[in-house]
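Note sheet for the following structure.
FYI, not all chains are in this one, though none of them got moved.
For clarity, chains are labelled A and B in written order, and residue numbers in each chain start from 1.
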Amino acid sequence: MSFNLEGITEVALGIGLKLILLFIAYAIINPIGRKIISKILHSSTNKKKISEARVLTLEKLLINIYSYILIFIFITMIFGVFELEIGPLIASAGVVGLAIGFGAQGLVSDVVTGFFILLEKQIEVGEYVTTAGYDGIVEELGLRTTQIRSFDGTLNFIPNRHLEGISNHSRGTMRALVDIGISYNDNIDHAMQVLQHVCEAFSTDERFVDGPQVIGVQSLGSSDVVLRIIGQTQNMEQWQCERDMRKAIKEAFDQNGIEIPFPQQVTHIVKEEA
Amino acid sequence: MSFNLEGITEVALGIGLKLILLFIAYAIINPIGRKIISKILHSSTNKKKISEARVLTLEKLLINIYSYILIFIFITMIFGVFELEIGPLIASAGVVGLAIGFGAQGLVSDVVTGFFILLEKQIEVGEYVTTAGYDGIVEELGLRTTQIRSFDGTLNFIPNRHLEGISNHSRGTMRALVDIGISYNDNIDHAMQVLQHVCEAFSTDERFVDGPQVIGVQSLGSSDVVLRIIGQTQNMEQWQCERDMRKAIKEAFDQNGIEIPFPQQVTHIVKEEA
């Protein structure tokens, strides 16, 4: 039995040695990893002028994920040190991992996408965006879910992985565009002059960044000649500008006797007996 | 044979030792895991003011899942201790796990999504929501299935994984929007004054949070000039408000001789012989 005792002692020593090595490795790797995460995040966000608060949020998230993974590896390795037949653990982990991998891939996708949306500042709270078929003001930006308030008051919860392609309408000046149809009988030059007068009146409007202008005959429609006016306005002012321009154009046309024609049709009448 | 006996004794001792270690590990890990789940859940839900009842539901669910996984690992490890050729078990588990992983991934997705819908309070029973092509009042919120009662009385059962993007119409004031067309012959200013009078009458209506207002010429249509009125109402009152406003506007227009025009067309008649 002496041989066994020796063997056991030896094994115990080996286990102890390995455990100590593991703890040392953990104690070394843990803070190093945290510092690397911190450093990379700060250096990469500094260039993009992201607010300190947001950086802290991202940092906290990354360090949390890092810690969970490290602890998970550490625990499974301790199991291994005791030689407790790691095989079944692999089997279990494999099956469970497969189920989770399939079921939770949406969750991982949400967080990965959310992380980059935050990092790349694609949207901010309060901005007007269109994405994933939703349209409205961003109300909350989460790592998993983004909340967008539609203009009709609805609050939309959208998992971030569905934010494939974000149209942000709050980044710079917006275009005000008015298409206006005149009669085929009206003189195009005259109508364009009248419209240009209206445009000039609006060009002093401070909402316009780049004064509206008549750009020409957009189409020769079935009932009217369509003229187009384009201008650049301050953000979110484009709709009210368009409304005001439509009203002004209608009134200018009334004064100048230019007709906005109804749909036209030529009917060839053939009289028949009942 | 003495050597064999010794060997067997030794092996038996090893098995016993390992079993004891396993049970101790189980006895330690089990309550710790439960406490960690409890603590994380409570601390993360406290911030969001989720009702105690819902937290208990989530806690129960998480601890159940945790227990099943732990027991599964524990059982497979006991198999391992007896050295009962764990290989075939891995093979079996792999094949079965693959089949289950593919077939039941929907189930896991349902629960994962359901968990976050509950945790993030995206919808509550009794709220009016639009999601996954369904539209109605939430009647029951489950971890796997959500039940939505359509306004026509239909009860819809929707697996949670299909709730990709939830539009919740019961979170805050709603918009009442009325578009009204006036004749091209009518004076826009006059019509807007009449509409503004109607709006002012409604602004004292307690259903309106933000009194309705005429915002301008929404479009120069083919037959009419479209004016838009927008107001903010209490939740779920928007439709009745819109109906009442439409009636009031129609009556005000009748009194003021403003026409809501029918579709217009200009017909050029050419007489031909039969």
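Heads up, the rule we're going with is that a residue touches a chain if its C-beta (ideal position, glycine included) is under 8 Å from a C-beta of that chain, and two chains touch if they have at least 3 such contacts.
The structure presented is a predicted model; accordingly, all values stated were derived computationally and were not measured.
Counting every copy of the one repeated chain, the full complex in this structure comes to 7, with 2 of them shown.
As a working rule, only the chains that are shown with their structure count from here on.
Per-chain CA centroids place chain A at a distance of 19 Å from chain B. If you check the complex, the residues on chain B that touch chain A are 6, 10, 18, 21-22, 69, 72-73, 76-77, 79-81, 83, 86-87, 89-90, 93-94, 96-98, 100-102, 104-105, 107-109, 111-113, 116, 120, 122, 130, 161, 164-169, 171-175, 177, 184, 188, 215-220, 222-223, 225, 228, 232, 235, 238, 264-274. On the chain A side of its complex with chain B, the touching residues are 1, 4, 82, 84-85, 87-92, 94-96, 98-104, 106-107, 132-134, 142, 144-145, 149-159, 162, 180, 223, 240, 243-244, 246-247, 249-251, 260-272.
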